[in-house]
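Complex shown without one protein chain; remaining protein chains in place.
Moving on to chain A:
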Amino acid sequence: MRVALFLTCVNDTLYPDTGRAVVKLLTRLGVEVDFPMAQTCCGQAHYNTGYRHEAEPLAEHFADVFRDYEAIVTPSGSCGAMVRELYPRMGERARAQGRGDALAATLAPVVPKTYELTEFLVDVLGVTDVGAYYPHTVTYHPTCHGLRSLGLGERPRRLLQAVRGLELVELPGAEECCGFGGTFALKNPDVSAAMGADKVRNAESTGAEVLCAADNSCLMHIGGTMTRLRTGMRPVHLAEILASTKEEPAV
């Protein structure tokens, strides 16, 4: 099976290790991965901040780049939800505004074949044990868009539970937002920081070494709060844990 990696602009620029982990993991599972070099950004920041017409050319660009692949895999619940939940709405909106079906027709082909990484592993490949080894205590934060927009449910936890050496501890208040929220973090810094601090304190109370999530944007906010509060905990993307093996352990 040949899939396209949609890495997201944040991961590409700031978290290349997550991209390498996805490539390593999928290759190990017998999947041929391509990275279309023309990919950029799904348009979520524009859309959610209210610049919806600025998001449209980005969505069209996304659809052009990824149209011909069998499946599109992304290590981000948030950007995955943008494609799956909001691209159809962009199409409907253009139609309602009397701009015809062109946008909907452009976007439609990529919507059903875009998968968040854990969905792809569990639903498409049918695996929960990906052969990983990660000898650390880990607590899992289900990010909002993965949890509520995509409905990832127990998939990430099942994948983590199957990792050898890993001890999974429950995060109190796991389903509460960490306070990132894209431009929310900049527009409402005090509330955002207070939410982040509470998330970090809850994580700290578990005694885990690592807080794991499937969205680097949320991890950027949580991790930045962790170092500022000097917790000693580390934020790690789920893909990096799943890619880790005894021979090639994740850092």
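The rule is short, and it goes like this: contacts are C-beta pairs under 8 Å (C-beta built on N, C-alpha and C of every residue); 3 or more make two chains touch, one makes a residue touch a chain; residues count from 1.
In the analysis below, contacts and distances are computed from a predicted model.
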item	value
Chain excluded from display, named as in UniProt, from "LutB/LldF family L-lactate oxidation iron-sulfur protein", "Nucleoside recognition protein", "Carbohydrate ABC transporter permease" or "Dak phosphatase"	"LutB/LldF family L-lactate oxidation iron-sulfur protein"
Touching residue (missing chain; options A:132, A:177, A:211 or A:233)	A:177
Contacts of chain A with the absent chain, listed as residue ranges	7, 9, 11-17, 19-20, 23-24, 27, 33-35, 37-41, 43, 45-55, 57-58, 61, 89, 96, 144-145, 148-149, 175-177, 179-197, 220-221, 223-225, 227-228
